[in-house]
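Note that one protein chain is taken out, while the other chains of the complex remain in position.
Chain nomenclature is as follows: A, B, C and D, assigned in order of appearance, with residue numbering initiated at 1 for each chain independently.
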Amino acid sequence: MKVARVVGQVVGSVKHPQMEGWRLLVVRPEELGGLSGGEETIAIDRIGARQGERVLVVDDGAAARLLFGSAGPIRTVIVGVVDAAELG
Amino acid sequence: MKVARVVGQVVGSVKHPQMEGWRLLVVRPEELGGLSGGEETIAIDRIGARQGERVLVVDDGAAARLLFGSAGPIRTVIVGVVDAAELG
Amino acid sequence: MKVARVVGQVVGSVKHPQMEGWRLLVVRPEELGGLSGGEETIAIDRIGARQGERVLVVDDGAAARLLFGSAGPIRTVIVGVVDAAELG
Amino acid sequence: MKVARVVGQVVGSVKHPQMEGWRLLVVRPEELGGLSGGEETIAIDRIGARQGERVLVVDDGAAARLLFGSAGPIRTVIVGVVDAAELG
Partner (left out) sequence: MKVARVVGQVVGSVKHPQMEGWRLLVVRPEELGGLSGGEETIAIDRIGARQGERVLVVDDGAAARLLFGSAGPIRTVIVGVVDAAELG
């Protein structure tokens, strides 16, 4: 799991019937202190995350399919909102 | 999932009967703003992606096998075309 | 598996019923000699790890779900405390 | 999937009955233009790849076990020979 910042949104056509209407957000992993924690990735949002918000992202295909009850080609999911990520 | 640019094509012989005739495209992950977002990889295309197009790529073997109904040795798949990947 | 140092904690809302009350710790992989061994990640703690402690982290979704008997969207878990990680 | 160059061979004893006699090749991922595309890895060869040849490598444990009909500890497999990997 990673803490990541929502930095944008992807608009496009994903040709899989189970993925119609899903929001695809661009998230940037972020370490404590705000440093980058890895490469940007695209995550499926179903919690209503907002632009600039810090979220918790799980990158696991089987987890994603269990969560959505879907057999679709998915892997990276926003599973929560981060209120604080703090030292100690 | 990643946003990636189609930059080329691989021609070769994959010795698995279920993979005959599949298009294998070279895709380069791309972050918002156009920076590189990771290493080039080879993705299976079945949506008819064009050279230079931005696509959405899922890198998950089980997802790939579910999508194609195949038990073949596959992992990285182009699942959609990106119309826009934008800040905010 | 990685040796990692507990450097913080994430407080937030994870919208999955099976994850209520779980502690989410920020861990930083650490090589022998104390050098960084990769990017910070968020791990689920159920062994009661303390701030600053060195722990053993497994990053595998199926392993996490087996360990917790959960179908939740989880992947990275603290599975032990490291007493020593030594050369030779 | 990656395009990779065969750069060597590993000789050793793998203590798993299902892996007797398998060729283990050292492969170096290669991007279009010949740049390195990641770290060297060891791949199982059953297509008879030759030293210096460009091959297609799939890095997915479940895919490898399906391909070989094996429950062995395998993950990275050479699945094809690359005749050309070209821009456009």
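Keep in mind that, in the parts below, a residue touches a chain if its C-beta (ideal position, glycine included) is under 8 Å from a C-beta of that chain, and two chains touch if they have at least 3 such contacts.
Note that the structure is a prediction, hence the values are computed from the model and not measured.
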**Message:** Using the document's contact rule, name the residues of subunit D that touch the chain not shown here.
**Reply:** 7-16, 19, 24, 26, 39-44, 51, 61-62, 65, 71-76
**Message:** What does the interface between subunit C and the hidden chain look like in terms of residue numbers?
**Reply:** 1-3, 29, 31-32, 37-38, 47, 56, 58-64, 66-67, 77, 79-88
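By definition in this document, only the chains that are shown with their structure count from here on.
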**Asked** What is the minimum number of touch steps required to go from subunit C to subunit D?
**Response** 3
**Complete:** Field rot_deg for pair subunit A/subunit D, CA superposition, rounded to the nearest 5 degrees, holds 145
**Prompt:** Where the centres are mean C-alpha positions, what is the separation of subunit A from subunit C, in Å?
**Reply:** 19
**Complete:** subunit B and subunit C have mean C-alpha positions lying a whole-number Å distance apart equal to 31
**Asked** Can you list the residues of subunit D that touch 2 or more other chains?
**Response** none
**Prompt:** Looking only at which chains touch which, which shape fits best: line, ring, star, complete or other?
**Reply:** line
